[in-house]
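Every protein chain but one is kept in place in this view of the complex.
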Amino acid sequence: MDNSFGSIFRITSFGESHGELVGIIIDGVPAGLEFDLKFIQREIDRRKPGQSHLTTPRLEEEQVKVLSGVFENKTTGAPLCLIIENKDIDSSVYEKYRNFLRPSHIDYTALRKYRGFSDPRGSGRFSGRITAGFVMAGAIAKQILKKYEIMIFAYTKSIGNIIDKREYSLKEIKKSFELREKSLIGAIDQEKSKSMELLIETVKKQRDSIGGTIKCIVINFPVGKGGPIFNSIESNISKAIFAIPAIKAIEFGAGFKAAKMKGSEHNDPWIIKDGKVQTTKNDAGGIIGGISTGMPIEFTVAVKPTASIGILQKTVNIETKKNVEIEFSGRHDPCIVPRVIPVIEAMIANVLLDILLLEGFIPRVLKS
Amino acid sequence: MDNSFGSIFRITSFGESHGELVGIIIDGVPAGLEFDLKFIQREIDRRKPGQSHLTTPRLEEEQVKVLSGVFENKTTGAPLCLIIENKDIDSSVYEKYRNFLRPSHIDYTALRKYRGFSDPRGSGRFSGRITAGFVMAGAIAKQILKKYEIMIFAYTKSIGNIIDKREYSLKEIKKSFELREKSLIGAIDQEKSKSMELLIETVKKQRDSIGGTIKCIVINFPVGKGGPIFNSIESNISKAIFAIPAIKAIEFGAGFKAAKMKGSEHNDPWIIKDGKVQTTKNDAGGIIGGISTGMPIEFTVAVKPTASIGILQKTVNIETKKNVEIEFSGRHDPCIVPRVIPVIEAMIANVLLDILLLEGFIPRVLKS
Amino acid sequence: MDNSFGSIFRITSFGESHGELVGIIIDGVPAGLEFDLKFIQREIDRRKPGQSHLTTPRLEEEQVKVLSGVFENKTTGAPLCLIIENKDIDSSVYEKYRNFLRPSHIDYTALRKYRGFSDPRGSGRFSGRITAGFVMAGAIAKQILKKYEIMIFAYTKSIGNIIDKREYSLKEIKKSFELREKSLIGAIDQEKSKSMELLIETVKKQRDSIGGTIKCIVINFPVGKGGPIFNSIESNISKAIFAIPAIKAIEFGAGFKAAKMKGSEHNDPWIIKDGKVQTTKNDAGGIIGGISTGMPIEFTVAVKPTASIGILQKTVNIETKKNVEIEFSGRHDPCIVPRVIPVIEAMIANVLLDILLLEGFIPRVLKS
Partner (left out) sequence: MDNSFGSIFRITSFGESHGELVGIIIDGVPAGLEFDLKFIQREIDRRKPGQSHLTTPRLEEEQVKVLSGVFENKTTGAPLCLIIENKDIDSSVYEKYRNFLRPSHIDYTALRKYRGFSDPRGSGRFSGRITAGFVMAGAIAKQILKKYEIMIFAYTKSIGNIIDKREYSLKEIKKSFELREKSLIGAIDQEKSKSMELLIETVKKQRDSIGGTIKCIVINFPVGKGGPIFNSIESNISKAIFAIPAIKAIEFGAGFKAAKMKGSEHNDPWIIKDGKVQTTKNDAGGIIGGISTGMPIEFTVAVKPTASIGILQKTVNIETKKNVEIEFSGRHDPCIVPRVIPVIEAMIANVLLDILLLEGFIPRVLKS
């Protein structure tokens, strides 16, 4: 249960950061999908480290391999097993700091839960690297959703205090895929991007780290899917999103801003436009009563600053039970935000595909 | 699946706003719990309408009844069925507006999902009234958690732009139960409370509504519970919380603020204090790597303004497919925040008890 | 989890034999089903006691009530709550034998599991009466399946050593609904029925009880549903069937006979008949590789003799920890087989509908 998610399209995560591999089992993949390894690889490459001077230099190639579920280059309806092997591993660091609890890191909580048995190398199961599995599954889900014109787009909305406050129109979003490519950090606004990059460089020099926010927009998700109570789209998305390390908040549509608004401001008026029922604005984030409105699904998440920093910190030596000050070293991302973007997209793809399979909107065998 | 939540302590919601009743089945209740109907009633009374001039005047008594799972006033290990009957029902309003889509209301999404078959009276399954079931279950969960000294406290942090920014110490929280009682709207700070009440009165006069935020704190939750990936405490809490109508955002610990922070600011230093490993501050909100740190679990949610307002709004006549302007009438809460507080507490109780049962921390039969 | 079953069409059982009621929550009922209370009542009446001199004389009326999920006499997509109240209760017996473990009864296992907290009156949650909930859910499922021409028929195949060995053809089965009505004990063959009735009367006079077998046949279940591994139709059916008290065995198709057969005998030859792929015989019971073949699904279950008998038995006084001999009194069925028939049918309806909803074969909203 702990490592599985979904009802029909069900992913099961396994592997460790410095073990042999990181992988994902994907059950419930509709049969008959053309297997596009290149696309999965491209998605993985978006997440992998070492893409710019702003990320951790772990330089391994992350080559996706498929171990099951594909025959004559099509999915068979059987579970897919997708893996990437771990190669560029340096586990020396953890030995050095074994007795010291890294602040805001999982050393202490893992110790208490697993009583010393969890794999500490590279944070083991708690590593961001585990999310590579989510991305591989998401790449499969995205391909299926694309057949139904459903597209998912996430971008860096803020790094520290530098915020891209603009509300992009649907048209602008569709043009933004390219703009995002040009940004080293997954932003749309190229000027903001430069400022954000500069900020990251600065904290990097300080051996510090910085947080940020990511906005995600889903286009063409059909109306009338999801449901009230525990089947709400927000419930399903949030459960999945908080499985990603470093996420500490999520808001749908106007989110926390809604808490400051009056009903007369917040309510999205219905309108007939192009013969379709729509809303004139989208403070609901495309979801009312847990059900999709047919407007874009929109949400924003907060990514905390990387806990690993190279600055003197107060902490505890768990062996001696003494308070100490210590400077941890080791490679890390000064800002994890850009690398979380494809993970957010992947997770939302996994969630939404599962909903559409459960509702019978997408069939269990794809039409050729 | 849609109406059930939890693994061992599993609640199943049923009933409609204007049907016969609203109820909850609670499976997995440990055997041997003294059944305290009065406490459940008290919790329900905290949520019920008509408690002050600031809430909707639906004036019915909400009397909790137990239909199964109790023998000689103790829980038996069998599923509990708890209900409240619906009495003060006026469904005339929905007839009047049947063809008009209330903005930010479930009329359109329900129509598209259920194709006209869903119960529209008083919003049926989408009504806030459904949460009475969550509260009854939560009252059971709270009693069990209390045996392990685990306490849950939520309060109104903001209404509109009036915000109680104070970070209360653990000591202060323990004293705040009484203060909250004194406030008409579930706030701690009595001065802020007055301003918030005034604001609600003002929007009420305007036939408008207003949103707000609720902060929830869990004290004495044991360290080392929860897990990484899909078993994270944040995943479980958020899935449950977004089952509550009107919630549009959640943040744990520093939440969105974390996105603006450097690692050196955000990291919570570990310290040995009173012989125990603790942190000097709690920006993590008591959860690292999805696992409890032993510090208080803290999160804040955004409640959107009530969608039902008595002001002229643009919308659509779904029968004629025409754009129209219309003023909806009918009783409603100008601000739902105070009544959501016990629902938040209840849901978190349900979630946390389930985690502790799954981990074997709390046994399936209570010691007498 | 303990009291719920199914993925989309999900039933949750509650209530006790001598408590206020026995009920069932049915989640995932497709919206738009005409609610036919009379049919549900008829199904319940098939299971209720006191129908002939061969069953227990508990003479209460079992009146089905619907508490939620129906609006304007159609299902709404919300969970249905169906109940029957308990009226003709006599719990004096359990008091009398409180310290004595009835052989092959749940006294000891319940004691050990719930440590004395379970409701002992009328066997509480362990009573056959709980299956009334399954029957009510099954009545809903049957109505939906019927729209797809899927019919379920179970009958008494044997009582004690009196066995109806005949393999009925599909045509004969279709005619057998009426024949079964004529039999006091749910048999098809009227002569065998008389012998079986006589046997039951004989054991009844001896204050003893007798077991039997029930065969169940599903007609028109579509080909290609179910799946290998844990989604096999056999897995799903058997899990559901063993939730019925007194069932101790199940076999599909040739079942245990298959263990004595050669492949050349057991294999069902494929044949094109009426333009359709069929098999010339059906030792597979309509399921190969966990998937439906399009032939009738056939299985047989063993029902053990009622544990409650009025004959001197050896057992233990659990308080004094002494071996004793004791004669239990109290009303009971000399043979529970006839009353289990509608329960089997109901359970299989619940299982098969869930499979067809999961595969998208039956939609979530029915066409009017």
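Per-chain numbering from 1; labels A, B and C assigned in written order.
Assume a contact is a pair of C-beta atoms (placed from the backbone, for glycine too) under 8 Å apart; a residue touches a chain by one contact, two chains touch by 3 or more.
Computed from a predicted model, the values in this text were never measured in an experiment.
Residue in contact with the omitted chain (choice from A:Arg10, A:Arg102, A:Lys157 or A:Arg339): A:Arg10.
Chain C residues in contact with the hidden partner, per the touch definition given at the top, are 1-5, 7, 13, 101, 103-106, 108-113, 125-126, 130, 158, 160-161, 203, 206, 208-213, 223-232, 234-236, 238-243, 245, 247-272, 277, 279-280, 283-285, 288-294, 302-309, 311, 313-316, 318, 321-323. Counting the whole complex, the residues of chain A in touch with the unshown chain are 1-4, 7-8, 10, 12-16, 19-21, 23, 25, 27-28, 31-32, 67-69, 71, 74-81, 113-115, 117-121, 124-125, 365. Residues of chain B that touch the chain left out of view are 7-8, 357-360, 363-364.
The rule is short, and it goes like this: only the chains that are shown with their structure count from here on.
In this assembly, the C-alpha centroid of chain A lies 27 Å from the C-alpha centroid of chain B. With centres set at the average Cα position, the gap from chain A to chain C is 46 Å. Mean C-alpha position of chain B lies 39 Å from that of chain C. Residues of chain C found to touch two or more other chains are 7-8.
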